[in-house]
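Here the complex is missing a single protein chain, while all its other protein chains stay put.
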Amino acid sequence: MSSIAELTECVRAFAEERDWQQFHTPKNLAMALAGEVGELLAELQWLTPEQSAAVMDDEQLGQRVRAEMGDVTIYLVRLADVLGVDLVQAALDKLEQSSRRYTVEAAYGSVAKINGDHPPA
Amino acid sequence: MSSIAELTECVRAFAEERDWQQFHTPKNLAMALAGEVGELLAELQWLTPEQSAAVMDDEQLGQRVRAEMGDVTIYLVRLADVLGVDLVQAALDKLEQSSRRYTVEAAYGSVAKINGDHPPA
Amino acid sequence: MSSIAELTECVRAFAEERDWQQFHTPKNLAMALAGEVGELLAELQWLTPEQSAAVMDDEQLGQRVRAEMGDVTIYLVRLADVLGVDLVQAALDKLEQSSRRYTVEAAYGSVAKINGDHPPA
Partner (left out) sequence: MSSIAELTECVRAFAEERDWQQFHTPKNLAMALAGEVGELLAELQWLTPEQSAAVMDDEQLGQRVRAEMGDVTIYLVRLADVLGVDLVQAALDKLEQSSRRYTVEAAYGSVAKINGDHPPA
């Protein structure tokens, strides 16, 4: 099973082979990331919450959703590579920070904001 | 070094401890993902491409960018977990597909569309 | 009642008084637009569809949603001004185009794609 580090290498090689680094400024990569997230949203936008929970049961729709998530991942990983950010560690650090603000006691069953921030996952 | 699978477990546990699964429909998670990508864009929006390439050199700005990328990763991983999508494999499959459309010969140094699709990384 | 043309003038004057035109490249404005749309999504992301239909009944939440929609409008109007696009006409032209693809007969009560495009409003 491939790791995020291996994926990062593959995406970097893909870009370098095509001499695309010139286009990969952090601004451009962030825009591309937003574009792909938009495409993902478009697959889900008219579904009810229940239908959205069942997307992977529909072969064609499931494939499209999976493909868009693949595109989102490609750009996120590429942006992280260009900026030298360890995505997993950055995520773990945010979770740690969130766990101290959204303690189980304070946040159980509720997504009400605490200290002006939207609750994280 | 933590892996994406370990991160996925942490994010799932974080959500379950707080009884937040009820809020984690794919639609909601996709919206949250878009919201966090928006926050990332906001950190970069007024910078020139060159300034954006140097964001990590500024301690405060670099921390904010890293934090937003952490938030994006949290929601992407949570959405993938809820849908049962292997992000790394989905990304590798998209890269493979893209490599056949955007061959090195056809796409070297150019991001012109081939077959109506925006070039990937 | 103010018009979109008057708003455009106000936004332009606001930017020029502050010598902000230098930051208002179409790329930057598109990123800012996406950032504000992200903030709007964040206000709605954890709500059920029914709760989202009632947002304006909650004074604080309604004000935040209205404020975010104001921000989205500011950037959309500014981008249109910088590019010389008439937003209302562009929208009417798209609606006209969509009405020929998504005829009432073909699209009644259904948002299934026709000709590979997501149904518009």
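Lettered A, B and C in written order, each chain numbered from 1.
We take it that contacts are C-beta pairs under 8 Å (C-beta built on N, C-alpha and C of every residue); 3 or more make two chains touch, one makes a residue touch a chain.
Keep in mind the model is a prediction, meaning the values are calculated, not measured.
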Would you mind spotting which of A:A34, A:V55 or A:L76 touches the chain that isn't drawn? A:A34
If the hidden chain were put back, which residues of chain C would touch it? 1-4, 6-7, 10-11, 14-15, 17-20, 22-35, 37-38, 40-41, 44-45, 47, 49, 52-53, 55-56, 65-67, 69-80, 82-95, 98-99, 102, 104, 107-109, 111, 118-121
In the full complex, which bits of chain A touch the chain not displayed? Write them out. 23, 28, 31-32, 34-39, 41-42, 44-46
For chain B, which residues touch the unseen chain? 27, 30-31, 34, 42, 45-46, 48-49, 111, 118-119
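In this section, only the chains that are shown with their structure count from here on.
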Rotation angle, chain B onto chain C: superpose the C-alpha atoms of these two copies and give the value as a multiple of 5 degrees. 180
Using CA atom averages as chain centres, what separation in Å is found between chain A and chain C? 23
What are the residue numbers in chain A that touch two or more other chains? 27, 30-31, 34, 45, 49, 111, 118-119
